[in-house]
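Heads up: the structure comes next, in C-alpha cells.
Note that one protein chain is taken out, while the other chains of the complex remain in position.
Order of writing sets the labels: A, B and C. Residues in every chain begin at 1.
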C-alpha cells in the first residue's frame, strides 16, 4: 500500500476528515495535502488551516469557490429546470464535480498521485467524487477510507482520536443526530429518525428556513431579471450569481420556502430518505419556468422537458464531467439565447408563486391569443384543416375497423 | 349544407350553446339532439332540459358522468404524474375525450350523422372534441359554429337572440370577465386582464379556493390509501374515485391549495395565459409521487419520468383516443401493480407537503440504507468496482487525451 | 385574389410548373419570378431560362446549389445517422429547406410578396416548402396551385396548355409512369404500380443503380476519410462535399447499392409507398456509424440513437428551420469533434460493408479489450462490485417478494 507518495484530501476541518488525515499518513506513509473550500456551507473555512497544521500537514489549500460554484455549475443546471425524480433539486450532486476538479488540479500542482475524500461506501458522493477524478486524471489513485478501514462505529473513531491525539471538540454544539451536507444551493439531512419514511421530520432539524407557520403574515414580492437563462439582477439591482443565490436563500428561508422531504433512489442501488432545504433554488426553478413560458418556442420547451430527467440523472449519478453531459448542455444552452426578461415572484409562507412575467423576447402575442376580435391575425377556418389532417390517420384506422378505445 | 339530418350538440344550457341550437336548426335545417353532462362543473345540469325543450329539441340527454370521469380518465392520468409544461395538471384536457365519446355514442344511438360543440377556433378544445369524434366514428360530420358563423361579437350574439326569441337571463349573476371551464378536476380562467402576462390575477377571480392568506392558521393532516396507483380511501374510509376527488377539492380549497397561473403553449400554435384551480389534483400529484417513491423500482420510475412529457402532450393535444396513448398507458399501468400503501399529507396555506409514507410493498430497506452498522447487508467494498467500471470509458478517453471539461 | 404583386416560383422547367407560371399570371394578375436550382437532379437547368422567357418571365434565377446543398444540409443530417422509420434516408426532405430559403431570399431581393411551388396537396413537400417559407418570412403569401385550381387531371392540364400556347414536348422520352424527384442525395419514385404495396418494383424503374444481379462480380474497396463527422476525402484524395457525394453515388450505383422500397407515414396523415435510390447516402450512413464506433463515447452514442428518430421526424415533417432542429443539431454537433479517421468500405452487389476502421481519436483500447493477458490494465475483480451494486435494486425487490418474471 506504500506506493502512494502524496494524496490530496477533501478536508472539512471536522472530526472525520481529521481522522482521515492521520489515517492516511499512517496507513500509506504518505504526505497529505488538504483542500478546504468555501462553497457556501455557512461555516468558516479558515479554522481548517490550524487544524491541518496541527496534524502535520504542510500543503494546505483553502479557497473561496462560491462564485465559481454558482456561475459554472448551479446556473447551467437551472437552465434545464433540473429536478431528480420529480422533486430533488440536486443540491449535493452539483457541488461534487467542482470539488473533484479542484482536487485533481491541486494534485497536478503539488505532484500528488492520489486523492481522498470522506464519503462513505453507501452513498452517491463517493461515486461523484471518483468519477470526476478519474475523468479528469485517469491514472489517479483514489483512496476512500470509509471503504477500507475498520473504524466503522463512532466509538472506534473516538478511540482512534484518543490514540492519535486528535483533539475532539466536545464543547461545541451538540452533535446533530443527522448526517448533513451544505453548500450555497442547499442543506441536506439524512439518518436519525429520517430512516423511518413514515416519521415526519422534526421542526428543529431545519436550519435555513422558518416553517411556513412561523413565516411572516404578509407576502414579499421580488422581481428577478433574466439574461440568456440566468438571473442577473434582483429588483433591478445587478448582482453576481452567488450573491443572487445567497439573497434568494435568505428571502426564501425567511418565508418558509424550499423544504423538501423525499425518498430517493441512490445510484448505488438502494432507496434513502432525505430532507433538503433549497430556499433560493426553489424560487429559481419556478421563476425560470415562468420566463421560459414567455420566451421559449413550444417544441424546444417540450424537448427540454423530455431531456431533463436524463440530464438530472447524469448529474445525480456523478457524470458532470462526461461527454453525455456536455452533449445535453449544448442542447440546453442553445435554447437559452432569448430567455431574457423579468419575473415577479410572490413569496409567502412556503409558497413561491409567479405573479407576473414580461420580456422583450416574449413570444406571447396578445393580438392572436385574445378572445376578443383579433382583426384577422388568426384565421379560425385554418383550424378545420389542421384538425382534419391530424385526425386522418385515426380516421383511416377507425374506418378499417380498428377499435380506438 | 343541408346534407346533415341530425346533429348531437354538447349543450351546456348557457347562452352560447343555446344560440348554437337555433343556429344549427336554421343553418342546416336539421334536428338537434342535446347532450348535457355533469362532470362536476358545480352547476345543476337538469335545468338544461327545459331550456332545450324551449328551443324545440326533442331528444335531450342529461347524464351524471362524474364517476366515469374520475375513474376512467383522471385516475389513469394521475398514475403517470402527468403535468404539461412542468405546471399544468390538464384539468380541461382530460374531460374532453369523455365528452367526445358520449357525443359519438349518442350519435350512434339516435342515428345522428353529425356532432357539434361550442368551442372556438382558436383553442385546444375544438381539437380535442374533434380528434376524439373522428377517431371513434371516422365518417362523422363535425360542425363547429364558431369557425363558421359571423356572430363574432357579443353584440351580434345578442342580436341573434333577440331575433330568434332566445331568452337571455339578465337577472343572473354578473357575467364573469373570464372565460371559464370547470369539472371535478379543476376550474380554468382565461381572458380579461389575464391577457397581460405581467398582471397578477385578481383575488376575486378564484372560486374554488381561499387564498393562502385566508386559509386556516393550523394545518390539516390527511392519510391517503393507495391501491395499484389509485387512491381508494381517505383517512381509512374507502370511497369512490369521484367522491375522493370531491373531498380532496374541498380540503385543498379550504387550505388555499392548487392555484396556478401560467403561460402555456396551445396545440394550435400560440401562447396563452391561463389560471387554474386544481385543489384535489395538486394533493394527488404530490401524494402519488410519494407512494411511488417507496414502491417503484428506480429504473421504471426514471423511465416514467422520461415518458411523462410525451404522455402529457398526447393528452393536451387531444389524442386520448389514439394508439400512442394506449401504448404509453400500457407502460404506465404495468408499473403500478405494487404502488399501494398510505401517504400522510399536511395541508397548510397553499402547501401540500408529504408528512409520511408507508407501504407493505415498500422497497425502502432500512437495514441497507442505514448510516449505522448494517450487519453486512451491504458490502461497501463493492462500491470500488462499481465506480471503477463505470469510470472506465471516461478514463480511457482521458488517457487518450480527450478533454473532459 | 389580386393582392399579390409578385410571386417567386420554384420552377423546374417542366410541364407542370410551366402551367403554373401561366396560371399565376392569369389568376393573380401578378408578375412571376422563376427560380430554378441545380441540386444534382441530373438534368440541365439552363434550358429553363428559354422556357421561362417564352412564358414572359422577366426575372429568371438559375443557380447551382449543389455545394451548399451537400455541405450545409446533407452533411449535418448524416452526422446523426438519420433515418426515418428505420429505413428512409430523407433524400427529398433534406432538399426542401434549401429551396424554401432561396425562394424567400429571392423574394426579398426582388420585392416579391408571395412564393409558389408545384407540390400537391397530399404530400409532404408542400408542408416542407411552406413551413420553411413562413419561418423565414412570416408575412409571406404562399400560393399552392395544386390546392387551388381545378386542373386535377392530366387531360385538363393538357387542355390548359393548348389554350395558352404552352409547348408540350411530345418528342421527349416517354413520360415515366412514376412521380419522381431527384437531387444529389437520391431519386424517388411514387405512384403507378407502386400504389400496390404487394407489387415488386419493376427493374426498369430504377435509374441510378444497376441491380445487384447486374453489378460486377468483384468487389470495390474504398477508403473514406472523416474529419469531425464529415467525409473529406475518398481514397486519400481531398474533395468537396458535393464531389464526394457524386462520386459515392457513382460507386454505389455501379455496385447495385442503395435501392429501397418502403411504405412510409406521411406527415399529412396517410401511408404511401415509395422507392428510393440513395447509393452514396447508403454508403455514408454505414461508414459514419463505423467511424463513430471507434471514436464516440458509449453514452453519447446511445443518446444520439435515442434522439435520432425525433431529429429524423423533425426533418421529414419540414421543420428544418425551427428551434427544435437547431437544439438537436447543437447536441449532435457537440459529439462530432473527435469523429475523425478512416473507414474502409467494401462495395459488392448491393452490399456496403465495413471492412476496417482506424482513427487517431480511437477509444478502442486493445490492451484492455484483449482476451490475452492485459498486464493489469483491467482488474477483473472490479466486475464483482459492479455487478453486485447494479443488481442491488433487483435483489431488494426480489427479497421483498416481487416477482421478476
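We adopt the following convention: a residue touches a chain if its C-beta (ideal position, glycine included) is under 8 Å from a C-beta of that chain, and two chains touch if they have at least 3 such contacts.
Keep in mind that this is a model prediction, so the values were computed, not measured.
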Using the document's contact rule, name the residues of chain B that touch the chain not shown here.
265, 268-270, 296-297, 299-300, 303-304, 310, 319, 322-324, 326-328, 330-331, 333-335, 389-393, 396
Note that chain A touches the chain not displayed via residues 297-299, 338, 361-363, 365, 368, 378-379, 381-386, 388-390, 392-394, 396-397, 399-400, 402
Where chain C meets the left-out chain, the residues are 81, 85-87, 101, 120-122, 126-127, 130-131, 134-139, 142, 144, 146-147, 152-153, 179, 190-191, 195-200, 212-213, 217, 219, 259, 261-265, 268-273, 289-290, 293-294, 298, 301-302, 305-306, 309-310, 313, 321-323, 344, 346, 348-351, 353-358, 362-366, 368-371, 373, 378, 380-384, 386-388, 390-391, 394-399, 404-405
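The criterion applied here is as follows: only the chains that are shown with their structure count from here on.
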How big is the gap, in whole Å, between where the Cα atoms of chain B centre and where those of chain C centre?
40
Chain B: which residues touch two or more other chains?
298, 362-363, 365, 368, 378, 381-384, 386, 388, 390, 394, 396-397, 399
